[in-house]
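The complex appears here without one of its protein chains, the remainder shown in place.
What follows is chain A.
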Amino acid sequence: MRTDAVSAGARRAERLPARPAWTLLLYVLLALVCLPFVLPILWMFLSSLKSAQGIFGSPFGLNVDAGLKNFTQVFAGYPFARQYLNSLLTLAISVPVTMLLAATAGYAFARMRFPGRDVAFVMTLAAMMVPAELVAIPQFIAFKNLHLTNTLVPIILLQIFSATGALSVFLMRQHFITLPRELEEAGRIDGLGTLGVFRYIMLPLSRPVLATVAIFAVLNSWNDYFNPLIYLNDEAKMTLPLALQRFTDPLGGTYWNLTLAASVLVALPVLLAFLMAQRTFIESLAASGTKG
């Protein structure tokens, strides 16, 4: 008891001089440190409201002379709505499938013995590490022979079986290992089969990990650039990351006002989701580093 009191006293003593000047200095330092991270994003929002000429004025000038004109032009003059749908469709398929495969494979790796399991698990770990870009060439030749280039099929499939997919399996396995076996036994006594135990007992206990997997899969799908660059040539077939580079004049010059308005439309849903669920986002993404 006494030692506790002493150490608490020592701790208090260390913090006692409240020194408001130091606190203020700390806030100023923190604000300065944050500038290079947030200014580019703020600049994107501000500049998306400026005209093609106005954008070249003072970077943080408040001459938002275009209003929302850039945004209407992005949809009126370009197949941007179609490209937005392509991205949404890709995401709507690849994210739930990634979650489902990660949950089933993760459960099998964690709880069931089957021949080849350990080899398969080591392969999954390797797939998290080896850059998927390495195998782009044979993948491309295969999809080309199947006449699937310029479709979303290779994009979706390669998102599901990407390093993110492997990480998802790994995260699910690490989670299922921690659940007590008694839960499964209780389920079996109640007459559930393996699928029933998985569906009605294990999955409902996995919501936080599934949320993590979903966040990874959404970001992976929404930001995917490498494979769309290889496979998609038609403007109408493109997904958003490629679409952002299509606001150009015939000589290859960029219409920056339109590019930035489109960038806002691509970034906004993700940034809003992040603002609404900051803790979940940060903890989920940090989990990749601490558990991976």
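Note that in this section a contact is a pair of C-beta atoms (placed from the backbone, for glycine too) under 8 Å apart; a residue touches a chain by one contact, two chains touch by 3 or more; residues count from 1.
The criterion applied here is as follows: contacts and distances are computed from a predicted model.
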Complex minus one chain; that chain's UniProt name from "Quinohemoprotein amine dehydrogenase 40 kDa subunit", "Potassium-transporting ATPase KdpC subunit", "ABC transporter permease" or "Extracellular solute-binding protein" is "ABC transporter permease"
Among A:Ala21, A:Leu62 or A:Leu134, exactly one should touch the missing chain; which is it? A:Leu134
Selected residue (touches chain absent from view) among A:Ala66, A:Ala105 or A:Ile155: A:Ala105
Check each of A:Ile93, A:Leu158 or A:Ala214 against the chain that is not shown and name the one that touches it. A:Leu158
Those residues of chain A that touch the unshown chain are 7, 10-11, 14, 23, 26-27, 29-31, 33-34, 36-38, 40-41, 43-44, 47, 55-56, 59, 101-102, 104-105, 107-109, 111-115, 117, 120, 123-124, 127, 129-142, 157-158, 160-161, 165-166, 169, 194, 198, 219, 222-223, 225-226, 229-230, 240-241, 244-245, 254, 256, 259-260, 263, 266-267, 270-271, 273-275, 278, 281-282, 285-286, 288-290, 292
